[in-house]
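This report refers to the structure that appears directly beneath it.
Below, a portion of the complex is reproduced, with chain positions unchanged.
Chains here go by letter, A and B, matching the order in which they are written, and residues are numbered from 1 within each.
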Amino acid sequence: MRYNAYGILQVASSREAQMIDVTADVSAFVRNSGISDGICHLFVPHTTAAVTINENADPDVVADMLMGLENIVRPGLPYRHAEGNSPAHIKSSLIGVSGSIFVNDGGLVLGTWQGIYFCEFDGPRRRSLSVKIVRTEHERA
Amino acid sequence: MRYNAYGILQVASSREAQMIDVTADVSAFVRNSGISDGICHLFVPHTTAAVTINENADPDVVADMLMGLENIVRPGLPYRHAEGNSPAHIKSSLIGVSGSIFVNDGGLVLGTWQGIYFCEFDGPRRRSLSVKIVRTEHERA
C-alpha cells in the first residue's frame, strides 16, 4: 500500500450544462490506490454541479438527460437569487453531490452500461471531484 | 464472523414502473453477515432503475410516487436515444443508484415508516441489487 486513498480530480467543463464522463479517471485512481476491497466515495465540493452514474454507451442518453432536466427545472420562475443560477442549484440537489461505488478485486464494480458522470449545471468552469476509498476487509467463507 | 459482507440480491419486476419493497431481503442479509455495527451500502448496477427509502405502511404512497415521477419526467419530449427509454434514465439519476443505511446492534436502523425500495423504471426485467457492509468499531464511552 503506497498511495493515500484520498485525492482530488480536476474536471473542466466547456458548456453551461454538460455531463462529463470521469469513469476512466476514477477507475485509475482506484487501481493506483492498491486497495482491493472497499467503497469508493465521490464528493462534489460545488453547489451548481453534481455526480451521477448512468449509461455511457449511447451519448444521446446524456444529451436527453440534460434536455429533460432543463424541462423539469424551469428557468423562467420568479427566482430571487441575484446570480440567476437558481435552476443549477436545484439540479445539483436533485442529482446529488455524493455517491459511492463498490470496489472489488482492486477495481470499481459498475454495471455493464454504467459510467460515472460529473454534471456541470453552471459552466463552463474548472471544477473538482473528490474521491476517497474506505478499505473493507472481508472474511472468506 | 462467518459470512462475507458482500452480496447480490435478485429482484424481478413485473411492470414497466414499479417500486419493489426489498427491506426484508436487505435486513436478512445484514443479520446473516454477523456484523453488529457499520454502514450497509446499496448499489444498483443498472441505468434505468434506482434505489430509495420511503414509506412502507400505505401502498398508496409508492403508487403516488410513480404517478408523480411520470408527471415530472415527461414522456413526450423530443428525446433522441433510440431505445425510447430516456425518461427511465432520467428517473434513475433523479432517485439515484446508491444509498446507505446505518447498522447498529446487528440490524438496519430505519425510521418507523421507512422501507427500502428497488425502483424499476423500464421493466419488466430481472435486476440485481448489490449490498456491501462496512464494519465500524466504536469506542464505548
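What we mean here is this: a contact is a pair of C-beta atoms (placed from the backbone, for glycine too) under 8 Å apart; a residue touches a chain by one contact, two chains touch by 3 or more.
Predicted, not measured: the structure shown is a model, and the values here were computed from it.
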Where 2 copies are displayed, count of copies in the complete assembly: 3
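In this section, only the chains that are shown with their structure count from here on.
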Angle (degrees, nearest 5) of the CA superposition of chain A onto chain B: 120
Chain A-chain B separation of Cα centroids, rounded to whole Å: 19
Complex contact set, residues of chain A against chain B: 38-39, 52-55, 58, 60-61, 63-65, 67-69, 71-72, 94-96, 99-102, 104, 109-114, 134, 136, 138-141
Of all residues in chain B, those that touch chain A in their complex: 1-6, 41, 43-47, 72-74, 77-83, 86-87, 89-90, 92-94, 96-98, 100, 130, 132, 134-135
